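Here you go, one structure.
Entry: chain A
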Amino acid sequence: MAIRFREALRTKDFIVTAEAGPVKGANTQKMLEHIELLKGRVDALNVTDNQSSVMRYPSLGTCLLIKEHGGEPILQITCRDRNRLAIQADLLFAYSRGVDNVLCLTGDSIDVGDHREAKPVFDLDSVQLIYLVHTLNSGKDMAGSELDGGVDFCIGASATPSADPIGPQLVKFQKKLDAGVDFIQTQAIYDLEELKGFMEHARKMDKRVKILAGIVLLVGAKMAAFMNENVPGIFVPQHFIDELAQAPKGTGLSKGIEIAGRLIREIREKKICDGVHIMAIGREEKVPEILEAAGL
Partner candidate 1 sequence: MIIAQRKPLEEIKNMLSGYKNILVAGCRTCVTICWAGGEKEVGILSSQLKLASSGERNGLSILEATVERQCEKEMVIDELGDKVPEVEAILSMGCGAGVQTVADIFEGKPVFPALNTTFVGMPEKEGAWVEMCGACGDCFLDRSGGICPVVRCAKGLLNGPCGGTRRGGKCEIDPEKECAWVLIYRRLEKQGRLDLMRKYYEPKNYRAVKRPGRVKAATA
Partner candidate 2 sequence: MNREDNKIVAFCCEHSAYQAANKAGRTRLYYPDNVRIIRVPCAGRVDVQHILKAFEKGAAGVLVMGCQEGACQHLTGSTRAKERVKYAESLLKEVGIDGGEVRMVNLAPDMAQRFIREVKEMAEKIEGR
Partner candidate 3 sequence: MQVRIGIFICDCGKSLSNIDFTKVRERAEKFQDVVYVDLSSSLCLEEGQKNMLSAIREPDINRVVIAGCSSELKENVFGKALEELGLNYNFLSLANIREQCSWTHEGDVTDKALELIRMAANKARFLQPVEKNYIPVNKEVLVVGGGFSGMKSALELSGLGLRTTLLEAVLGGKLGEFESFYGIEATPEEMLSSMRKAVAGDENIKVLTSAEVTKVEGQAGDFTVSIGRGEEKVCQSFGAIIFATGYMTEILPQDFQLKPDVNIISQRKLVEMLQAPGEFERRPRTIGFVLDVSNENSRLPVLSTLNNALAVKKRLGSEVYVFCKSLKVDSEGVEKLYREARERGVVFLKFEERPRISKEDGRVRVEARDLLLGEEVTLLCDFLVAEEKVLPPEGTEALSSMLNIGTDSGGFYQDENVHLYPVASERKGIFFVGGCKGDSDFTRISMDISSAAMSIYKLLCPGKVMVEVEKVKVESERCRACLTCVRVCPHGAIQMVRVDTEKEVAKIYDLACDGCGICAAICPAKAIRFEGYADEQILAEVEAIGESL
């Protein structure tokens, strides 16, 4: 049984989490393979919630699978698909089944997904969601009624260090810290200078919180350029795109793994932040190779 993520946060000096993306369907076979492969090698496994607003097997479902197979899941909740009643109900259910790590996200907009005519909810935003989890932790629901059986969640949030302009993001980040979070998993990082700059601001705001740098695996130059245009919050600098373009045919993926490894190694050696969150979107099986490339 993996140690609880909350323990890992307290004890380990370099935390590694990875992302398990659910499938678009009810066949859990592939997910189970990823869980078996990764559960022992990372401190916790995030499960995305309809990532990029594309409908998939629910995040809570996959978390239960991870729990059943002895892994340590992090439940990701977005405010796009559920209003405050549904979110509170899901949190109670998750906790009752042992899932007690939650990443509070605003969520991508409906327009970038595959159900573009759906009615977006956004009853809450990420900061309000963090306060909501705290309210539940204190034994009450948002309407102020007592809970029969309380909860105790380890709360996480995200941040965008490479945002331009950075000012508004820092204001938002400060609000999240004021709300109280145990860990931060940032959006994709490719420019370590930007990360350092962000960390300076972050450390001024809060010494304690554990910040994990988001590493998105690049598969090829075309995919990197595509992500720049269409995936919110990701900005791949041109020099990485060129590096990928120069890589000989068919070796784009291994070049991507090498880049990811290099980034992680540098973050670790220079102690830029407290760990990494590896997002190998759709290529969870490559995470072990990335870890090796990073010397972990």
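Candidate entries met the following condition: all candidates are chains of the complex that A comes from, given by their letters.
Quick note on the criterion: contacts are C-beta pairs under 8 Å (C-beta built on N, C-alpha and C of every residue); 3 or more make two chains touch, one makes a residue touch a chain; residues count from 1.
Model, not experiment: these values are computed from the prediction.
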item	value
Selected partner (touches chain A in the complex), from 1, 2 or 3	1
For the chain A and candidate 1 complex, residues of the former touching the latter	80, 84, 105-109, 111-112, 120, 122-128, 131, 142, 158-160, 163-165, 167-169, 171-172, 174-175, 178-179, 187, 232-233, 235
